[in-house]
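First the structure, in the form of C-alpha cells, and then the observations on it.
Complex shown without one protein chain; remaining protein chains in place.
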Amino acid sequence: MLSKEEVKHIADLSRLKLSEKEIELMQKDLSAVLDYFNLLKKIDTSKIKLETEKFVSTVNISHNFEDFDGLLGTRKDEAIHQSREVVEKLIQAFPDKKDDYIKVKAIL
Amino acid sequence: MTYKVTIGLEIHAELKTNSKMFCSCKNDPDEKRPNYNICPICMAHPGTLPVANEAAIRKVIKTGLALNCEIARESKFDRKNYFYPDLPKGYQISQYDQPLCEKGFLQISDRMIGITRIHLEEDTGRLMHSAQEGRASSSADGRPDGESFSLVDYNRAGIPLMELVTEPDITSGKEAREFAQELQIILRYLDVSSADMEKGQMRVEVNISVSKTKKLGTKVEIKNLNSFRVVEKAVDFEIQRQTKLLDAGEKVVQETRGWHDKKEITFLQREKESAHDYRYFPEPDLPTLHLKEDYIIKIKSHMQELPDQKRERFEKEFGLDKDSIEFFVTNKDLSEYYEKVVSEFEEWTSEQEKAGAHVKASKLVANYLISDIKGLLVGKEFIETEFKITAENFAEFIKMIYKNEISSKVAKMVLVEMFNTGGDPSEIVLQNNWGQIKDVGELEKILKEVIEKNSKAVLEYKSGKKNALQFLVGQVMAKSRGTANPEKVSELFIKLLK
Partner (left out) sequence: MELQDFTIKQINKCLKEKKFSAKELANAYFDKIKNTDKDIDAYLNLTQDLALSQAEAVDQKISNGEEIPTLAGVPCSIKDNILVKDEKCSAASKMLENYIASYDSSVIKKLKEQGAIILGKTNLDEFAFGSSCENSAFKVTKNPHDLTCVAGGSSGGSAAAVASNQCCFALGTDTGCSVRTPASFCGVLGLKTTYGSVSRSGVIASASSLDQVGPLAKSVEDIEIIFNAISGKDILDATSVEYKYEKFIENNKPLTIGIPKEFFAEGINKDVEKIVKEAIFKIEDQGFKIQEISLPSSKYALACYYIIQTSEASSNLARFDGIRYGLSKQNENDLLDFYLSNRAGGFGAESKRRIMLGTYSLSSGYYDAYYKKAQEIRQLVKQDFKKAFEKVDLIMSPVVPFPAFKIGSKVNDPLSMYLADIYTVPVNLAGLPALSLPVGKTNGLPVGLQIIANHFEENKILSIASIIEKLV
C-alpha cells in the first residue's frame, strides 16, 4: 500500500493538488493497480534486448521512403512562413497576456 | 598547502539553422517582436507532434567529428519532464543515454581536454522578470524587489540547442576560458552556431571542485556566465573561495552559484525545483535515428577547415609568425580576405620572381591588414561586403609597395584614401601626384637646389662623411613629398658630387 507521503510526492511531481479525501482514494486505487503491475516483476527479462526497429510497411513500399540525405523520419531544414492568422489565434488563446507576451505568476 | 582543482564544463550553443528543431518556425535569434515565430507545434497545442530537423542533427555530428568524437550509429531522443513556464510541452525533448557524439577531445595549449558527450535538444522560451507593471527587464540575476509577474516569449522555444559536456580535465580559469574560446572558433568555422556569448547563443556552465586529497571535492555549479572574461574570473574566484573554506576547516556545500558582475563574486542561486526527478524516457513521437556510415562520410566530406588546420596551413603557406596566425584564426572573415589578396597578388608577379615575391607579399599583406586596416576599422568588425577595398585593389597596392613604386609614407596615405573611397591605388597616386619622379631631369633639378642650399653637408660628404649623403637624400625626399625614389636619389648624388 502506498503511503500518504508517497501519494503526495507523486501528486507534487504531477502538479496535481489533491484533497485529503482524494489522497486516501488514490492510496487505495493506485495500490490495487500497482499490485497488479507487480505481476511483471516475476518475469525474467534479462535476456531481452530492446529492439529499436520501427514498423515498416511490407506492402507497397515506395522507393522514396528514405527521406533526403538518408536520415529516416527527419525533415528538411526549411522555415515555413507561419500565417499571421494562425499566430493571432495562438495569441488570442493566451489566458493572461501583456502586449503579445504571456503573463505568468512570479517565478520562484 | 596545494589543492587539486577539478573543473568540467557544460556548454550550450544555439544552432544556426533556418528553422526550429521540431517545427518549421523560423529560427531567428534576433526577432524582437514577442511570440512572433511561433506555431501550434512549438506552443505545444493539443495534437501537435515533433519532427526532427535534419540539419541540426548534421551540425551536431559535424561538431563531434571536429572534436574527435565517436559518432553514434544509433541515437534517440528522450523526454526530460519538468514544469516551468518557459517549457511549453511540460517536457524538453533532449537526449539521455544515446547522445549523437561521445568520447572526444579538444587540444588547448598542449593540453587535451576530454569531451564526454555532445547531444541535441531544444531551447526553452525566454522569461522576463518584471518589477512592476509596465516595466520588464531581462536581467539574468538581479531579481528586483516587489516583483509580481513574469512575461514569457516563445520565439526561442524550440530552437535547436547543442549541449557539450567535458571531462573534468580543466584545472584553472585560464584553461576554462581557452577551451570555451577555442570551441567558439570551431563552432563558427563549422557554421554550426554564431556562438555569441553576450546574446546567449553560447552559454557556459562550470562544475568545479577543490580537494586536498586525490578524492574529488564537493561539486559546485556556476551558471549565468555571459562572457569569456567572466568564465575565467568566476572560476578563479571560486577556486579561492573554496580553498579558503577548506583552509579554515570548513566544508564546501554542493550548490549552484551565479556570478555577480559588479561585485565580481559568485553567489548562491535559488533553484527552480527543489527535488529534481526528470523522469526521462524515450520520446515515442520520434523514431530512433539510424546514422549510417555513408551519411557520416558525407558529412565528413563537407567539413570546413578547422582552426588548427588553418594554423598549420598559414604557417606553411604564408610563413607568418604565431601572433599574426592567431589574429587571422580568430578573425575568420579577415583571414579569408587576406588569402584572396595574396592570391590576387600572385597575378602581378612573374614566374621567376614568384617564390620570393610570395614570401614578401604574404608578410606585407598581413602587416597592412593587422595594423593599418585594423586601426582604420576602429574596433568595428570586418565585413567584406561592407569593406570598400576590393581584394584586387589591395593586391595592386601591395604590388606598388613591393616594386618600390611608392614609398611607405605614400603607402599609408594611399591606403587611407582607398579605405574611404574604395578607389584604385594607381589612380589615387596619379590624381594626387604621389607617383615617383621618373624624369631624371626633374630630379636633378631638385638635387641641384638641395646641393646649393646645403653647402656644409656637401663639404662634409666630400671629406668622407657618409652620413651626410643620407641627410641630403632626406632633404630631397621632403622636397618631393616622398615621391622620389631614395635609392635613385642616392645614386644621382654620388654621380653629381663626384
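Per-chain residue numbering starts at 1, and chain names A and B are given in the order in which the chains are listed.
Just so we're on the same page, contacts are C-beta pairs under 8 Å (C-beta built on N, C-alpha and C of every residue); 3 or more make two chains touch, one makes a residue touch a chain.
This structure is a prediction, so every number in the text was calculated from the model and none was measured.
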From B:229, B:279 or B:403, residue that would touch the chain that is not displayed: B:279
Hidden partner interface residues of subunit B, rising order: 40, 43-52, 79, 81, 83, 85, 88-91, 152, 277, 279-281, 284-287
Positions on subunit A contacted by the hidden chain, ascending: 7, 10-11, 13-18, 22, 26, 29-30, 32-34, 36-37, 39-41, 43, 45, 48-51, 54-62, 64-65, 73-75, 86, 89-90, 93-96, 102, 104-108
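Assume only the chains that are shown with their structure count from here on.
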Centroid distance [mean C-alpha coordinates] between subunit B and subunit A, Å: 40
Touching residues on subunit A, where the partner in the complex is subunit B: 13, 15, 52, 54, 67-82, 86-87, 90-91, 98-108
Subunit B residues touching subunit A - in the complex, by the definition given at the top: 17-19, 24-27, 33-40, 43, 45, 51-58, 74, 76, 83, 85, 127-129, 136, 143, 147-154, 270, 272, 277, 279, 286-292, 294-295, 298
